[in-house]
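Left out: one protein chain. Kept in place: all the others.
Chain IDs A and B follow the sequence of writing; residue 1 opens each chain.
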Amino acid sequence: MSEYNQPIITLTTDFGLRDPYVAAMKGMLLRECPEANIIDVCHDVPPHQVLHAAYVLAHAAPYFPEGSIHVVVVDPGVGTDRSILVGQFGGQLFIFPDNGVITIIRKMLPLEGLVSVRDYKFLGDREVSPTFHGRDVFAPLAAAVSNGLRISDLGPTPPTYKLLDLPEPIWAGGTLVGKVVYVDRFGNLITSINERHIRERFLPHGEFQISCNGHKVSGLKTTYGQAGLGEPLALIDSMGDLELAVNLGRACDEFDARPGMTVEVAQLHFLEG
Amino acid sequence: MSEYNQPIITLTTDFGLRDPYVAAMKGMLLRECPEANIIDVCHDVPPHQVLHAAYVLAHAAPYFPEGSIHVVVVDPGVGTDRSILVGQFGGQLFIFPDNGVITIIRKMLPLEGLVSVRDYKFLGDREVSPTFHGRDVFAPLAAAVSNGLRISDLGPTPPTYKLLDLPEPIWAGGTLVGKVVYVDRFGNLITSINERHIRERFLPHGEFQISCNGHKVSGLKTTYGQAGLGEPLALIDSMGDLELAVNLGRACDEFDARPGMTVEVAQLHFLEG
Partner (left out) sequence: MSEYNQPIITLTTDFGLRDPYVAAMKGMLLRECPEANIIDVCHDVPPHQVLHAAYVLAHAAPYFPEGSIHVVVVDPGVGTDRSILVGQFGGQLFIFPDNGVITIIRKMLPLEGLVSVRDYKFLGDREVSPTFHGRDVFAPLAAAVSNGLRISDLGPTPPTYKLLDLPEPIWAGGTLVGKVVYVDRFGNLITSINERHIRERFLPHGEFQISCNGHKVSGLKTTYGQAGLGEPLALIDSMGDLELAVNLGRACDEFDARPGMTVEVAQLHFLEG
């Protein structure tokens, strides 16, 4: 296998694919690390939406091989005094601005080391644009780390770092109240309620109902196809989260729902009782 | 050349590029087959549109090198009892749900072997989500095949498999009646009428007219630039199909045309006679 020992460097940005920014980063990466296997995680993060990036990263990165380097440039604070962090989580490296984009990964993969970049010797004498650190700082940094620079040489472990506020579901009487956290391209509503909540607290106690924006779904299906054509359903998605969907339709349109909206789960006997 | 013997694995999905799904598949592929050269065929297949995927796959895959592995995950039946098929067509391997997505490839490349996957030993003991077979089944399957698993070990040749209903053009008197089958990003209308129909049946017999939704074009051009700016034209496209276009414009808008609409070809003397 040694002959295929190409380092994997992934990119997650809000740069889109219409502009030269992603390609400029890739050029820089290949200039510094010609053997890099560059993989796009996502460039269609809506501009400046750190939470979207956090979600996408956390639902893709865990499937990559050990030693992969994940570079995240959703960075509205570029050029300000926000730090750049390099963290090792579950055997993989993450290079990201200190803006909370690591919030969800941190719940999924064990943190094994974190530094705040203070030593910029890896930049050599190159000029750094104050508005395009993706190309001028993140790419050379990823290449340097890929080429063997130890993260402990980059700077100290920060005393603290930013995390996004992602509230856990709460109980209101017998009702579990969570939120829609993500709407995917199929219009599926991914919620902050997870498999464990459902399996431990609702499944053993008979029928239950899930509601969002006035629309109601009873019980769980296993696959989309178990619901009728155009029929709403709930299931546990491939990441273990409660998801509202419509078979061959778009739940976000049917339910007129967006991220942030409330999702409630309650036993039927409780609702009726 | 042996040192560059990277297996090519292509992906055709309706996952889009905003969500983590494509990247999760790539991570899984690289975990199991680090030397894979992963090439995106298309991720912007409109959700669940098997015909669109069939068209795109058939117009891209034939140009890949022998031995390429094409993975198609446009799979509204995920998790139901639809089978996963692995077929060898023209020296290349295709891994796809049994939903007809292979319909057009099958007309273009010789079928050399087909199995319905029954033996899932390649999964080892990993968990399989019922809603994300792209990541949990197709990716490990492609990696296993790439790593040497023989397709004959995966299961039996199925007695039958699904094909989409793609009607051939028909003759109505002296008029050949076909359909728009695909509209590309330039707004070009690709039809079910092919080069042979035109060259054998119309070209030798003088002038002919092509009509769609009340709009008429006379004869064939060779290139877009042979028509005036904004002028409609017909040509034989790069796949040998009759195409309606507008030079530097959008035929789908000019003609107000969509897939499924009728396209007719008739000799002028027939129309006039």
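In the analysis below, a residue touches a chain if its C-beta (ideal position, glycine included) is under 8 Å from a C-beta of that chain, and two chains touch if they have at least 3 such contacts.
Not measured: the values here are computed from a predicted model.
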Q. In the full complex, which of B:D184, B:E231 or B:E264 touches the chain missing from this view?
A. B:D184
**Q.** Sole residue of A:F89, A:F132, A:Y161 or A:Y224 that reaches the chain not shown, by the stated touch rule
**A.** A:F132
Q: Considering the whole complex rather than only what is displayed, give the residues of chain B touching the chain that is not shown.
A: 1, 3-6, 8, 10, 17, 37, 39-45, 55-65, 68, 184-186, 222-226, 235, 237-238, 248
Q | Residue numbers in chain A that touch the chain omitted from display | A | 3, 6, 15-21, 23-28, 30-31, 34-35, 38, 47-48, 76-80, 129-132, 135-136
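One rule holds for everything that comes next: only the chains that are shown with their structure count from here on.
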Q | Rounded Å distance between chain A and chain B, as computed from the means of their C-alpha atoms | A | 32
